[in-house]
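Take this structure first; my questions come after.
What you see is the complex with one protein chain gone and the rest in place.
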Amino acid sequence: MAEHYTSFSRDDTRWLLQRVTAVFLIGVLAFHFMLLHFVHHAYEITLAGTTARMSQPGYFVTMVSFLVAGTFHGVNGVYNALVNQGIEGTTRSIVKYGLIITSLLLIAQGIRVAWVMTGGQLV
Amino acid sequence: MTLHEHDVIVVGAGGAGLRAAIAAHEEGADVAMVTKLHPVRSHTGAAEGGINAALREGDSWEDHAYDTMKGSDYLGDAPAVETLCQDSPEETIQLEHWGMAFSREEDGRVSQRPFGGLSFPRTTYAGAETGHHLLHTMYEQVVKRGIQVYDEQYVMELAVTDHGDPEDRVCHGCIGYDIKTGNLNGFVANTGVVIATGGPGQLYAHTTNAVAQTGDGQAMAYRAGAPLQDMEFVQFHPTTLPSTGVLISEGVRGEGGILYNSEGERFMFEHGYANNDGELASRDVVARAEVTEVNEGRGYENDAVHLDMRHLGEERITDRLENIIHLATDFEGVDPLEEPMPVKPGQHYAMGGIETDENGATCIEGLYAAGECACVSVHGSNRLGGNALPELIVFGARAGRHAASGEPASSQIETGPSARTETSNVDAPVELGRVGADAVTDGGTLLDATPNEVVDHTLEQERERVETLMETDGINHADVRSDLQETMTENVNVFRNEAGLKQALEDIRACRERYQDVGVSDPSRTFNTDLMQTIETRNLIDQAEVLTLGALARTEFRGAHWRESHQERKDEEWLKHTMVAWNGGDPELYYTDVILEGEEKEYEPKVRSY
Amino acid sequence: MSTHVSESESEADAATDQQDRPAAQQRRVEKKRERHEQRERASDSSETEGQTILLKVFRYDPEVEDKREPRFDDFHVPFKKGMTVLDALIYSRDHYDSSLTFRHSCRQAICGSDALFINGSQRLGCQTQIDDLDQPVRVEPLPHQEVVKDLVVDMEDFYEGMDAVEPYFQEENLPSDLEEQRQDRANREKIKMSTRCIWCGACMSSCNIAAGDNYLGPAAINKAYRFVMDEREGEAIEQQRLETIEEEQGVWRCQTQFSCTNVCPKDIPLTEHIQELKREAVKNNLKFW
Partner (left out) sequence: MSQSYDRGLVENFGRWTEFSAGMWAWVFHKFTGWVLIGYLFTHIAVLSTAIEGASMYNSTLQGLEALLIVRFMEVGLLAVAVFHILNGIRLLFVDLGVGLDAQDKSFYASLILTGAIAIGSIPTFLGGI
């Protein structure tokens, strides 16, 4: 049986979230690329510009959600791939919690960076 | 080497075997199935058309029985025919209750369609794959009940006591050869062995039957002392693909497909075989017409004629006969939208088999048979379409129940040599039966031994047989088999005459003699199909002989059996069953009476016209 | 002279079957026609007639000295129009080497014994025309299954997968004796394709996910689909079935590779069925939130 500790760890929840985040990511990732490579060129990026964008609440929230969604989507994908390669038992638990911790660290760091980027001017 | 002990051992896991196992299990018996193929690989899966059952208002089992009797050309036994027709509705609904995916009417009930020879549209079906669904549905029930299945386990011989009179013998089990490991296993049956090994289609080079249809059950029961009944009645289907024998259904001719010879003539009309019905004449008429054309030099390669449906137009063909396109392209490499399909007659069904009564019991205590390997007899000299599948479930269930009870039950049909009413005076041109020091025993062993001893003893004999075959550096059985098939196809086909049948008996004898020299060249114990097929070939030889002998004896034209210079049905002389008993290696042909006396009425032989 | 019956064991309901012909089947017809035309154009197939084809067959036997190391044997088989790969194998066995071992029985794509790896794809030997293949024809046992001998593979994993989904109808609430359960035509149509499975194992062998032994596999899931979608079975059992296929080894393992659907000799839209079950499962669980 899959680990049915809570209804949220059911495999179908992760499956569904993987799709939901994907849908969200399609939009945001496209937006992100357009903005930072085509509208503003990457080589012209300066912290000042970044701060200008980041201090708009809408943009900030979008970027943080982007980070959270992307991390969940990516890490969950990696976990699924490893499970499909047949990792079992303890290895599997280690991988699982390892990935969860890594993701949390990534998100924490990401938010911290984003917060810094607002330059404390978030309105 | 192991002994497995169960109450009931079912040999064969086609429709009949599965139904028998379920029935025995429901009686509370500990059942095991022993089968050379995994159950879902059984040839029951190939049946397309349907299951006859009188289910609806306006229909009755009596009408079904009447049709069946008429179809059998009055060679069916009334108690068997009536049992079939009475039990079929219940058994068919049972399948539905087990979830079988029947085709449905608007109101959600099981559909029925008209079929040749039936006075009412009473054929229930599941698309064009009725047999597939029937087989899988019953296998599912076997899984549900946790019935033990020993699959890829080839049963080589029955373990039967050695009393002089077959009617005194008791069957205690059988010997299986585990194909995967090469081990021999003894199977001890406390109450009964049910044989359900299907038909012997491989007697012919060209057949709609599977490669596994070697009639092992008939041959084993025969050698153990149960007579084979009415074996000369073989149904040939007129439209099968030449390279594989795959059946092209009557649907094509029904829709308007036309048969041509190599001269481009529509021979069914132009050569006067069936001036009214043409291509739609009955199976045997069409089959004989095709063979005549080929014999007279108007055939295509592979002894085929052409079945053309191109004029029906692509739309109609893809709409109604799509699966024919697949069959012809997959199995013959011919696109029927572009070119005519080559077809020729092929062996389709064996009406004869192991003599049983309406409970599936043979004359040997503890030995039962059901399905195509048995002859109860319901089909007489000709089987109606859609009557074989109900036979599997009706008599499968009965055989299973009775085998579980372990008690002989009363029956209206008598079995065994004591049922003999007449001795035959047919003279075979050659000696029949055992050749010299035959590697195969009769299956007979010890008189008053315990069941385990009987099985053990047979096991020992069979081991010797295997060792001998493995050690012999002899000829390949395949050569013998193909000679056998060739002579059967040449001489015991849709056209039969005395000279040909005698020739066949001589050829069969020659095969028997050559078989003395066969050896298995594959040295491996793992999955040695060479060994298995070598044993099968021996079984085919035994049956070929019985079949041909019966055909030689029967000097009349009845049902599927046609004889040159005897082209009419002779009711005064031939309303009787042909029986061949192995007799310890010295086969004997005799006759028993046909029972036309039904529960309430007597079935009067009438001219079979439709 | 007709004292004989005209019988018909036919596909008389071909008509109803066609009404809603699944796209997969339609595609197959088209593909076949294309192939056929190609063949016609490239060479009259009578050209291959009289020729010999080269069959390269995988050989292995744990018990026989020189077969312990797997190898390929060459067989030269005289070609006949209509010859299938199975025919060529039978010919090789009966004429050259009686120890050549492979499962086969029906020769008509219904027993499911002879799924093989032919020129790089899972197919039924009996259903594959030699004419449609490039030469030489390479025949191997099904990948991802252990080889017992020559072309014979161990099917236990496959059978276990099938058994795991409780592959039998379980409705206790049945109408009395001679009454059938009602099922409407649409529902029968819905399960029709899924009931066609012949247990050949081609799908399982083609699926990379099923290569590890921790996935039920497309055929077993399709079997579950066959019952979940069958309205004759009640709610409670459907619930239980959904739970089974949602387990660890179940539907979530499928990564929509489609190779199962591509190889299925019975044209069963396996990926579609698996996806539908995933959605069914999600819907079912959403109900409880």
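Lettered A, B and C in written order, each chain numbered from 1.
As a convention for this text, a residue touches a chain if its C-beta (ideal position, glycine included) is under 8 Å from a C-beta of that chain, and two chains touch if they have at least 3 such contacts.
Note that the structure is predicted; figures quoted are calculated from it, not measured.
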Residue of C:Ser92, C:Ser105, C:Thr244 or C:Ser259 touching the missing chain in the full complex: C:Ser259
Residue in contact with the excluded chain [from A:Leu17, A:Ala52 or A:Val75]: A:Val75
Residues of chain A in contact with the chain not shown: 19, 22-23, 25-26, 29-30, 33, 37-38, 41-48, 50, 67, 70-71, 74-75, 77-78, 81, 106, 109-110, 112-113, 116-117
Residues from chain C at the interface with the omitted partner, ascending: 23-24, 27, 60, 62-63, 70, 120-121, 143-144, 146-149, 153-154, 208, 211, 255-259, 261-262, 269, 271-272, 275-276, 278-279
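In this section, only the chains that are shown with their structure count from here on.
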Multi-chain contact residues (two or more partners), chain B: none
Contacts with 2+ other chains: residues of chain A: none
Residues of chain C defined as touching chain B within the complex: 1-18, 21, 25, 28-29, 32-33, 36, 40, 45, 61-64, 80-84, 87, 93-95, 98-99, 101-102, 104-113, 126-129, 131-132, 148-150, 152, 155, 159, 163, 166-171, 174, 177-185, 188, 191-192, 195-196, 198-199, 227, 230, 232-233
Residues of chain B touching chain C in the complex: 37-38, 40-43, 45-50, 55, 71, 73, 89-90, 93, 96-99, 101-111, 113, 115-117, 125, 127-129, 132-133, 136-137, 140-141, 143-144, 180, 210-212, 241-247, 249-251, 254, 274, 277, 280-285, 318-327, 329-335, 337-338, 382, 384-386, 476-478, 482, 520-530, 559, 569, 607-610
Complex contacts: residues of chain A adjacent to chain C: 1-2, 7, 10-16, 84-86, 88
